[in-house]
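Input: a single structure, listed below in structure tokens.
Apart from one protein chain that is not included, each protein chain of the complex appears where it belongs.
As written, the chain order gives the labels A and B, with residue 1 at the start of each chain.
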Amino acid sequence: MEEKSNGFARIGSAFSGFLAGIVQFFSEFGTALAGGDAFVKLSLIWWGAGHFRRKQYVKALLMTLLEVGIILFTFNFAMSYVPKFGTLGTVQAEQVFNIQTMQSEWNDYDNSFMILLFSLFSFVVWAASVVVCMRNVVNAYRLQMEAQQGHHINSFVEDVREYLDKKFHITLLTLPTLGIVIFTLIPMLLLILVAFTNYDQQHMPPTNLFTWVGFSNFVSLFGGGITSTFGYAFVRVLGWTIVWSFFATLTTYFGGILMSLLLNSKLTRCTRLWRTMLVVTIAVPQFVSLLLMRNFFANTGIMNTICANIGLTDFLRKIGLISTSYIPFLSAPIWAHVMIILINIWVGIPYQMLIATGVLMNLPTDQLESARMDGANPFQVFKSITMPYMLQVTGPALVTDFVKNFNNFNVIYLLTQDVYVTTNQFMANSQAKEVDLLVTWLFTLTQDYYNYKMASVIGIMVFVVCAIFTLIGFNFMIRGDKEGTYQ
Amino acid sequence: MKKLLALLLTLAMVLSMAVCASAADPISLVVWGAEEDQALLAELVEGFKAAYPDQTFDIQIGVESESTAKDTVLTDVEAAADVFAFANDQLNDLVAAGALLDLSGQVSAVLPAYAGKTLEDVMAANGEGSVAAASKDGKLYAFPMGGGNNYFLYYDSTKVSAEQAQSWDGLLAAAEAAGSKVGMTFASGWYNASFFLGAGFIADMNEDGTTVIDWNGTSSDGYTGVDVAKAMAEIAANPGFLAIADGDISNQIASKAVCAVISGTWDAGAAEAAFGEGYAATKLPTFTCAGSQVQMSCYSGFKLMGVNAYSKNSGWAVLLAEYLTNESSQTARFNSRQLAPTNLNAAADEAVSSNIAIAASAAQDVYGSVQNVGGKYWDPTATFGQMVANGELSTADEAAIQNVLDTLVEGVCAAIQ
Partner (left out) sequence: MTQSKLQPAVHLGKRNTKIILHNALIAFLCFVWIIPIVWLVCTSFSAYPGKNTSTFFPEEWSAIHYVKLLTPDTVNQFPTWFMNTFKIACWTCVISTLFVLMVAYAMSVMRFPARKGLMNLAVLLNLFPGMLSMIAVYFTLKTFGLTNSHIGLILVYSASSGLGYLIAKGFFDTVPRSLCEAARLDGCNEAMIFWKIVLPTSKPIIVYTVISSFLVPWMDFVYAKMILNAGISANYTVAVGLYKMLEKSLINTYFTQFCCGGVLVSIPISILFFIMQKFYVEGVTNGAVKG
């Protein structure tokens, strides 16, 4: 209970801290605007004004250029998309062929997807410039105060030097953040918005337009309606996704620890050789090793030939485990589920073994020795010393691994794509398979059926479910904030 | 001020020169063809350039498999090639997405102007079926490039007699006697439709893009869907039958697991190598349905060459696509990769008609129909085939089979989204 309240308190404090930050930001801005002189007020309109007044000419110039840049961006680019954001475009593409030029001439048609993308881009730029503008006013006010109190005002060179020292984090974070905003944040927001549109095969840009439809996609996932099987498939796919993430995470985690204990035991000879053999499996790209596995375990693959030769197939038929003339390792539910988890153990243990090896090197040996002195058997040592230490150290990583497995595209896709055919008609009617994870399902929906709207809804559900598990996981795993333990 | 004016003037001049220069710019086109077509395409493109010596072309050739062209094209139509080859089962989706230029529209005027023939000439030069497969709602959306993209029976005549190859009963008996198997892919709507279509059922497309099938009812020939499903289940249960996963057929032929197999011209090489002396091919067999013999049908498939609706140089793209599919190009393609010509003159060639696989494909085509189904068709039919192949349908329980067929029809006919 205590942990739980601790966890929720953490979230609560993070949230209130966030709010407090915003409030402080606005109040600073308010004070600056109220208390500032004409130039401070002017810097709302002309960003360079405050700096200009304090003779920071280079900075004034830079701010002015930035402002001009944003204005140009707004009128030359943003304004041709943002006004259409409400409808996502109305002009359908039309063309006329001109035999003189041997070219098709197009009208100035709208592309809903581009309108969505560039509008979002513009919103992000505008939001950033509002923040910059407000900070700029606050800065101008600070300069005014410093000037009034007769303090030294930084020259441009001194300002730059500041960015290598007190404001070094800004220097460090600018480029990476820019990358994340363009390549992760905006695409993510865009696909969240797509969940509220009718972007699907019937509405594919550039030829066709799509538009806002509100919550109807969510309704068709949960409320039955025209796609009643979607809800059916969703529940099953979600169920398997959770089961899979759970087993995939735990089996490789404990497997890795056991493997590392085995390898690093004093009884082991030629540790390096064994470890090398395991690590080689990491070096082979998954699309090679997993596709090979898939052939290996195919209905007509080598494993089946071997099983048939040693009579295993006949034996399984006799006891009624299979009805086919082969063992459906990767082609029937349950069989495929188990095989996928087993193969994932093959994929995952070498990584986890490396991590566990490193962590266990730091295991406090005095505890181990005293436990041995007390006559504890290896299992007891493992249970009461090794495991608690491992869990304490790698617990948070366990939660991240869970989320990674939740979205583990490669293993499932490479092992089942094109070979697994479901025999559940209701699953088939919504293009899902028993072995699909939510991510592979949404991948099929986008790649083969261009059903972006439903894929986006599923993507949002993945996000929600992952968030819930992360929250629960961190509540269990993290006892207080460990930051600063070493500092 | 004067200086600025001068600067502006110079700028304007440079710009206008650039515009003038662009008139002399080469006409740039991109063609996508299959891997196995690359060498031939390079040759044909040179021929095309030579046919229009007044123009300068910059033609790039890219690799895109005919069976997956749609996926790449639809991801970003504007970035796709000007001219691309694809299999006719993708036509509906491509047209719906507006990716294909309507060749019978205004653009058809380029043919008489530059190629010395009309669109009607081109359509008349190719087989009727191929033109139908390249058309939708009376508009031609692509040039037929090759035929024979259907399936028929390959068999090893040392193990199966020509007479036995006429029916499933004969085939399965022969396979059992020879200790071998008859292979077919059940888990694919492309293959398993052959039973239903043969018994007189339909698979068609509505105007709104949804698919319509009646496999759970009674066909025009008086068979019920349950009859057909039972016939399939009986074949699947026969020890002489091997259900092959979709895409694994060539491999099964090459590994000599079968003495007869249902596949298409693309496997001719593999079948010839595996069956050796006994290599033979014929139309699909008949199957026993409700006590009588029913001839299997098939989807007649064609390879087409379409022009991207968003092509920058659509006029020249049409001419190039036409050139790459004309009589001599089709003959060259037959010589390089044994693709059956759709051009009637090219098809009449001795070498074509004496090709065992192409002859069998043509014999089967008589019973075939052009495939016209939507995207929702594939998953449910594949699942149905897999259920039959796995022996999940008991021939004794007709109500259960009817239920399965009802669900199948419901899934296939569902609204598109």
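Here is the rule we go by: a residue touches a chain if its C-beta (ideal position, glycine included) is under 8 Å from a C-beta of that chain, and two chains touch if they have at least 3 such contacts.
The structure displayed is predicted, hence computed values, not measured ones.
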Sort by label and list the shown chains the missing chain touches.
A, B
Sort through A:P176, A:G214 or A:G320 and give me the one touching the missing partner chain.
A:P176
Please pick, from A:Q103, A:T422, A:T446 or A:N475, the residue that touches the omitted chain in the full complex.
A:T446
Touching the absent chain when the full complex is considered, from A:L33, A:L238 or A:L278
A:L278
Candidate in contact with the missing chain, chosen from A:F75, A:W106, A:F215 or A:F287
A:F287
Those residues of subunit A that touch the unshown chain are 14, 17-18, 21, 113-114, 117-118, 161, 164-166, 168-169, 171-173, 175-177, 179-180, 182-188, 190-191, 259, 262-263, 265, 267-269, 274-289, 291-293, 295-296, 298, 300-302, 305-306, 346, 349-350, 354-355, 357-359, 361-362, 393-394, 396-397, 400, 403, 407, 409-410, 438-439, 442-443, 446, 452, 455-456, 459, 462-463, 466-467, 470, 482-483, 485-487
List the residues of subunit B that touch the chain left out of this view.
30, 32, 34-36, 38-39, 60, 62-65, 67-68, 72, 75-76, 79-81, 247, 250-251, 254-255, 266, 270
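Here, only the chains that are shown with their structure count from here on.
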Using mean CA coordinates as chain centres, what's the gap between subunit A and subunit B in Å?
39
Note which residues of subunit B are touching subunit A in the complex, please.
27, 71, 74, 77-78, 93, 96-99, 101, 105-107, 109-110, 113, 187, 209, 244-248, 251-252, 255, 257, 309-316, 375, 379-380, 382-387, 390-392, 404, 407-408, 410-411, 414-417
Residues of subunit A touching subunit B in the complex:
93, 95-97, 99, 101-104, 200-202, 204, 206-208, 220, 226-227, 229, 298-300, 323-324, 331-332, 418-419, 421-429, 431, 447-451, 453-454
